[in-house]
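The structure is given below, and queries will be raised subsequently.
Every protein chain except one is present and positioned as in the full complex.
For chain A:
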Amino acid sequence: MNKKLLKMIGRRIVQSVIVIFIVTLIVFLLNQMVPGDPIVNFLGPNATEEQIEYYTQLFGYDQPVLVQYFKWIQGLFRGEMGRSVALQMEISDILFERLKVTLSMVFPAFILAVALGVTLGITAAKKRGSIFDSVISFFANIGMSMPMFWFGMILILIFALKLGILPTSGFTAFSEGAGEWASHIILPVIVLAMGPLAQFTRQTRSSMLEVIRQDYVMTARAKGISQKAITFKHQLRNAFIPIITVMGMSLGGMIGGTVLVESIFVVPGLGTLMISSIKSRDFMVVQNGVLVIAIAVALCNLIVDILYGVIDPRIRND
């Protein structure tokens, strides 16, 4: 039984590696097609031909496209991502610094969305048709359709400008004080969590409703076990497959999709780094950034697949 599970996990890891490899190729080629040059951008309009040529050679941008690609991949295996032209720093240093900031928003937001979404979804399903259910469904619909940037601005307007209890923007690392960190992060986390929260609530509600009518739930009732045991042991575990799918996709999407939230709240995360790098045509940073995001998304999918196998014994077989 566990052998089956391990085999399944091994297969999924191989698949993930292939996907990540394909992503590197696509992102590299796309970058080649984008007009503009990082060196020209960095040196500015007053640079001489010699200067441009010197730096182009220094960064290896004069070499054939394929050679550049293989050098990049080669570097990755040694743990080197290259240097940023615009920032004049090792790309791996910047990226991981920024990734930490992004993750410190994404994880709290994700946990908030999961805990609240699943709870609300179960409650709504149990009290289907009640006022409570209608209110939850109403807000879930609003949550899913409200644009992030608008919601973010409204929150800034209320909590920062009108009430003055939270800062409008910026970021403080956790190591510099938990209170400061929390006050800066609370609004971005809420904005980031809203969409997924609404989605988890709806998905949990509908999966639970589907499961509630199953025969095995009737069997469980006929055993005389408590409603709590029925909900958690029989219903939720069966309802969890589609919920986990949505969660995995959301977590991946949140890591890649913090661009908007980081821009609104001026957070120095991965998203804002990507935007500035695209503007300065610093494509080595862009492609490494995309790679990091791709790995994160692949990792989320991998975890979801493993959880499938853990939850549902039927999936271990194929």
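Keep in mind that, in the parts below, a contact is a pair of C-beta atoms (placed from the backbone, for glycine too) under 8 Å apart; a residue touches a chain by one contact, two chains touch by 3 or more; residues count from 1.
Just so we're on the same page, contacts and distances are computed from a predicted model.
*Asks:* Can you tell which of "Cbb3-type cytochrome c oxidase subunit I", "Maltose/maltodextrin transport system permease protein", "Glutamine amidotransferase type-2 domain-containing protein" or "ABC transporter ATP-binding protein" UniProt lists for the chain that's not drawn?
*Replies:* "ABC transporter ATP-binding protein"
*Asks:* Which one touches the absent chain: A:10, A:60, A:147 or A:313?
*Replies:* For the chain that is not drawn, the touching residue is A:313.
*Asks:* For a quick check of understanding: of A:11, A:223 or A:279, which residue touches the chain that isn't displayed?
*Replies:* Candidates A:11, A:223 or A:279; residue touching the omitted chain: A:223.
*Asks:* Just one of A:16, A:84, A:238 or A:301 touches the chain that is missing; which is it?
*Replies:* For the chain that is not drawn, the touching residue is A:238.
*Asks:* Touching the missing chain, which residues of chain A?
*Replies:* Chain A touches the missing chain through residues 1, 214-216, 218-226, 229, 233-234, 237-238, 311-314.
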